[in-house]
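A single protein chain has been removed from this complex, and every other one stays in its place.
The block that comes next holds chain A.
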Amino acid sequence: MIMEILLNKPGKKIILLGNEAIVRGAMESGVQFVSTYPGTPASEIGDTFYKIKNNFYFEYSTNEKVALEAGIGASFSGLKTLVAMKSFGLNVALDALLPFLYTGTKGPTVIIVADDPSCHSSAQSEENSRSIAYLAHIPILEPADPQECKDFVKLAFQISEKFKIPVMIRTTTRVAHQRAPVKLEKIIIGDTCGKFEKDSKRFVTLPPRVLEMKKELLEKIEKIKAFSENSLINKIENQKLETPKQSKLATGQVRNWKLGIITSGVSYLYIREALQELNLDLPVLKLGFFYPLPEKKTQNFIKNLKKVLIVEELEPCLEKEVLRIAKNVNCKLQIVGKKLIPEVGELRPEIVTSTIAKFANKKYKFAICNLKFPIMKRFPQLCPGCPYWLVISAIKKAVDINKVIFGGEIGCYMLFGNPPVNLQDYLSCMGSSVGIAHGIKKSTGQKIISFVGDSSFFHAGIPALINAVFNKSNPLIIILENQTTAMTGHQPHPGAPIVPNGIKIEEIVRACGVKYVKTIDQINQVEFINTIKEFLEKPEVSVIIARRPCIFVAKK
């Protein structure tokens, strides 16, 4: 499939995954610098760039904040830059993101953020990254399918170039992991050599300049709002659009409809499916821009409506906007959104169909299979042969698991929380198992074993380890070194063996001031068990590095 993405055949249609279409869009824009940290459902963006590795600089960074900072440096140096991450990555990167909006871009910059409604592949929280718009004032585009993924990336680069501002593309699982035919256009090959030209007025966010910068940012957003009003990606659709009667629509005039629907992202596809299924003919305002919203276009759309249905996944962001906009133009408008559409979990076509049926007072019935038989739950499991099984067996032999607290976090080892293993008493974000273990230790003195993967350790575990040493607590930390970023598809990290002169974790741990450090291949069960017993009694932080490669690394 990689070869196909590389085909420079304008006009040819090929099937692409949403994430692959993002890569193609970047290549058709002449991208020069790409950085990422993997995370489902964004991982294939980085993986595809990594496999292509041609005509642009690519890196897997240690975490999303660092990836964004690298991207900011590239943009300051004039390069066309793309940074990709999953929803939680945006939280990590946020500290670097906000000032980037103030400085603005030099090289056009696009940031891809993939949300995972329904948490198919996400522990920790169900995040709606659209909310970042209000905090960061970053323009956000929401594609619905692979074709739009490609087109919107190109548009985002254009917006970034025109307004000197980073632009975010927000996808969701059903967009990122949707396959559909995509029409190819010409690939542009960029140069990877930029130049940083000193311009402190532009790149230094020191007060009092910082408040001027904020003012400039808000002015930019007003200009982008005007751009958004005229953008074709915010479109009003009616299924009979092609008939002469409605041709007036092109002029922005909207005929006297009573019901209408407003939506963005993948929900749009469910709406089109539903209208076809229900044989209904309702106008739809499909917003490609989530922020800034085209207010005038929205006003025009709702001013003659009696009722409008807002179809969006998760929190009612669009609904609140429409509520605000309607006050001035149509205060009697009934706005229906989360009253009928669930706020938790992703939408499905049948949910949208039955909601629209209710909204439009249309009967909708279909045969459903009422299977009363209890259906078993099949939890994801560690792979057969996974080296983590040996860690589990050693722990179960070394301690009474009811008397020890087990700290989990993000990686394959979060599956320790599933039956039959059940070795997980708390689970939060990357790197947090160590930080939280320290807090529990300081509060209770109870025994704790905290797990952290190698990629996670590099990502966010090191500051927490230093904190535990500095503030003197004594959890036992087991660093599960499987020499890859396994959960997201085996990407390399700074300590992975494929990295020349890879960083040795034990050297970092010692440099952090930890005295009790042992690296053990967990196949040596007796040594592993004895070390767990010994280290749990230590008055200071202790670390066991369980070094045995993931079976997929070992195979290579």
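Simple rule for what comes next: contacts are C-beta pairs under 8 Å (C-beta built on N, C-alpha and C of every residue); 3 or more make two chains touch, one makes a residue touch a chain; residues count from 1.
Please note the rule applied: contacts and distances are computed from a predicted model.
Q: Not counting the visible chains, the remaining one has a UniProt entry; which protein name from "ATP-dependent DNA helicase RecQ", "Putative DNA-binding domain-containing protein", "Indolepyruvate oxidoreductase" or "Carbohydrate ABC transporter permease" does it give?
A: "Indolepyruvate oxidoreductase"
Q: Looking at the whole complex, which of A:382, A:405, A:460 or A:545 touches the chain that is not displayed?
A: A:382
Q: Taking the full complex into account, find the residue in A:40, A:91, A:456 or A:482 that is in contact with the omitted chain.
A: Going through A:40, A:91, A:456 or A:482 one by one, A:40 is the residue touching the chain not shown.
Q: Among A:225, A:272 or A:320, which one is in touch with the chain left out?
A: With A:225, A:272 or A:320 as choices, the missing chain is touched by A:272.
Q: Have a look at A:11, A:207 or A:420 and name the one touching the chain we're not showing.
A: From the options A:11, A:207 or A:420, the contact with the absent chain belongs to A:420.
Q: Among A:69, A:127, A:145 or A:319, which one is in touch with the chain left out?
A: If we include the chain that is not displayed, A:145 is the one touching it.
Q: Tell me which stretches of chain A touch the chain missing from the display.
A: 1, 13, 15, 40-41, 43-44, 120-123, 145, 173-174, 177-181, 266, 269-270, 272-273, 276-277, 348-350, 353, 366-371, 373, 375-383, 412, 414-415, 419-420, 487-489
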